[in-house]
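Below is one structure, written out as structure tokens; comments come after it.
All protein chains but one are shown in place.
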Amino acid sequence: MIRVSVQAEPIDLAAELARVEASGAGGVATFSGYVRADDGVGVLELEHYPGVTEAALHALAEAATGRWSLLAASVVHRVGPMRPGERIVLVAAAAAHRAAALEACAFLIDRLKTDAPFWKREVRGGEARWVEAREGDEAAAKAWLRPGRCA
Amino acid sequence: MIRVSVQAEPIDLAAELARVEASGAGGVATFSGYVRADDGVGVLELEHYPGVTEAALHALAEAATGRWSLLAASVVHRVGPMRPGERIVLVAAAAAHRAAALEACAFLIDRLKTDAPFWKREVRGGEARWVEAREGDEAAAKAWLRPGRCA
Amino acid sequence: MVRLLYFAWVREAVGTGEELLDIPPDCATVESLIDWLATTSEGHRAAFADRARLRAAVDGAFVPLDAPIEGAREIAIFPPVTGG
Partner (left out) sequence: MVRLLYFAWVREAVGTGEELLDIPPDCATVESLIDWLATTSEGHRAAFADRARLRAAVDGAFVPLDAPIEGAREIAIFPPVTGG
């Protein structure tokens, strides 16, 4: 069961988890990303490419589901303005065993960083700045393509 | 902030997550384990070594906190009888960045499987059977000791 | 007519998020389209000054800048993504 949502509303972690748990999995791994509260950002704005973003997230969830035989995968991403401490993204992977759930979860968030069209803008003290892409993100996403990667 | 609980009560995922999120982290990774619903088990019973279990879980959380500079780590494990679909264990790791949170989460659950004195007994159709330790668990736990492990 | 979409600081520099344009027939790739777009306004020129900071999608699929655009109905130009 794949669930993808790109939404302006806050992410309801309990409701999202209840969905993946309903798959009857032995293990569920999740990753949640938050607006950092420690670097002076007052507002973070998320822009996306409507339609294409949802398709990219769905393709990512399908890739993870196939590769790790997941029972459920969810990718939920917020867009629009949000405040420090708020949840930006949630990925969840449910599988029969823990290694599959943990690896699929890491894969989903690493690849989401480079494969889905979202752009972040930080507002600090009235000044807005687009966040630059991090080279580490590209490397983390590409690591999943190497056949020899340690699991 | 480290939280450890060994409890007969159901694990309240939302409450546990709220705790680790309060650390102001950029990322929170979790793993939840469930009583498998697909192999005919009617009841799963968890026995532990009171006092020593809590100390082992605390030592594990401290090791993860030191190694990955976590802002928060929680390890919550249920004991006593439980039903298919119920949560047995929750580990959560909060860190400034996602790689640390994801790795620490995998470390916590892998090591918990071998380092904390819990024993599972499955009841199937009136017949009880102690669960045998899996060799894969030992291997997964030991992998974290190898200096050359891929991250 | 092709629908052009711009996101993030590319959108801000161009001054709009979307425009419908007749593209010159000799624009065979995203890159040559960008060359031509850069001549259409000062905003476009500024947005497309640094090609290394640009990414593109043709009809919803991410493509390298040297990808062909023949038959495309929607072309998006934007910075490297920063989600998650």
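For clarity, chains are labelled A, B and C in written order, and residue numbers in each chain start from 1.
Everything below uses one rule, namely that a contact is a pair of C-beta atoms (placed from the backbone, for glycine too) under 8 Å apart; a residue touches a chain by one contact, two chains touch by 3 or more.
Predicted model, so just to flag it, every value in this text is computed and none were measured.
The chain not shown here makes contact, within the complete complex, with B.
Taking the complete complex into account, B:51 is the one of B:10, B:51, B:80 or B:136 that touches the chain left out.
Listed here are the subunit B residues that touch the chain not shown: 33, 46-49, 51-52, 55, 77, 88-89, 109, 112-121, 130-134, 137.
The definition used in the following text is that only the chains that are shown with their structure count from here on.
Graph distance from subunit A to subunit C, where chains that touch are one step apart, equals 1. Ranked by distance of CA centroids from subunit B, the top chain is C. With centres taken as mean Cα positions, subunit C sits 26 Å from subunit A. Rounded to whole angstrom units, the spacing between the C-alpha centres of subunit B and subunit C is 48.
Note on chain placement: the centre of subunit A and the centre of subunit B lie 22 Å apart, centres being C-alpha means. Residue positions of subunit B with contacts to 2 or more other chains are 98. Residues of subunit C found to touch two or more other chains are 84.
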